[in-house]
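Every protein chain except one is present and positioned as in the full complex.
Up next, subunit A:
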Amino acid sequence: MRDTPLSNCERRFLLKAIEEKKRLDGRQTYDYRNIKISFGTDYGCCIVELGKTRVLCQVSCELVPPKDSRPTEGIMFFNLELSPMASPAFEPNRQSELLVTLNRQLERCLRNSKCIDTESLCVVSGEKVWQIRVDVHVLNHDGNLMDAASIAAISALSHFRRPDVAIQGRDVTVFSPEERDPIPLSIYHMPICVSFAFFLQGSYLLVDPCEREERVKDGLLVIAMNKHREICSIQSSGGIMLLKDQVLRCSKIASVKVSEITELINKALENDRKIRKEGGKFGFAESMPKERITTLKRDEAPVEMTDVEETAKDIVNRTETTTEVVSVPSPVLVGMGTAQVGEGIVNSWGLDEEEEDEPQTEDTKTDEVMVISDSEEEEVVILNEEVQ
């Protein structure tokens, strides 16, 4: 199936909106979408949702003979697949450039950074080692597959437990999970990729581009970093010229984002561990919220109206205030814990409860803009027109 082409007016609009620092879903330039990490019933199965982008990762292991050049190290094998259900642009069994790029970046990020201790995967040197296989499947493509894939991969690796082995001489016994508890992998650090999309010859950048923003981008910079501020890999594609301070700025932003995401991963892992220990229900079925067609099932779409406040203030200031402002007298201490403000003023509370538009008290009149928002859906500034 062919993908819907991007029309010229969409492209122009997106670039114009980016110039005005506005994004389609109301995020700021450095904001990530909502990240949701959920684990399955098996160890090593993880789904990451980055906004609408969904990625599934499964880690498995098996005993194989090691490579000749490295007889004492285990083997890590990474595989990323673009499922046709993710986007109409993905056709099955087609080696597209995107696929190769994602695979290479995932390998560089996880294998070359040596985040997993491969020596601990050795069972019998030269004969049997563990091969850890990481399979990442893209379920829905709404931009920024690289970040989602790296988060899913590292979460699944942290969640995974390999079977316990006992070695007696040359005999190797692999225990099933019922006989002996499986052992987690030894992970040194968690490298996470952060993507920056550049527009208009590098003058504007956006973090975590969504699918439409990705289509109009000029170039992409992917920085893989861990929470100790160590850069594991940097890749720049698209052929745009980046200045040194741009790259430095991106790495600073990346370190902030990576620490947030690492905390999120650790929290998710901790939750899952707690639930499993308490014997509660875990797995994907529990983490999916029950959605009903009769309720609004979209996420909140924040509607930004920041400059509305200024115009409102202008209007309010421009109109003359005709009431005199009587200063409130300072409180007079009458006794222990009792004070009195004003004397002989008529109590205006409790009168005229139906007329909410009347000025609150006869003493003071506020010129400020009141923000009354009981909306649970959107951030909206509501003005209370007090000036008649």
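The rule is short, and it goes like this: a residue touches a chain if its C-beta (ideal position, glycine included) is under 8 Å from a C-beta of that chain, and two chains touch if they have at least 3 such contacts; residues count from 1.
Here is the rule we use: contacts and distances are computed from a predicted model.
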Among "Ribosomal RNA-processing protein 40", "DNA polymerase delta small subunit", "AP-1 complex subunit gamma" or "Hemoglobin cathodic subunit beta-like", UniProt-listed name of the chain not shown: "Ribosomal RNA-processing protein 40"
Which of A:26, A:71 or A:283 contacts the chain that the document leaves out: A:26
Which of A:4, A:69, A:95 or A:168 contacts the chain that the document leaves out: A:4
Subunit A residues touching the omitted chain (full complex): 1-2, 4-13, 16-17, 20, 22, 24-26, 293-298, 301, 303-305, 307-308, 311-312, 315, 375, 377-378, 380-383
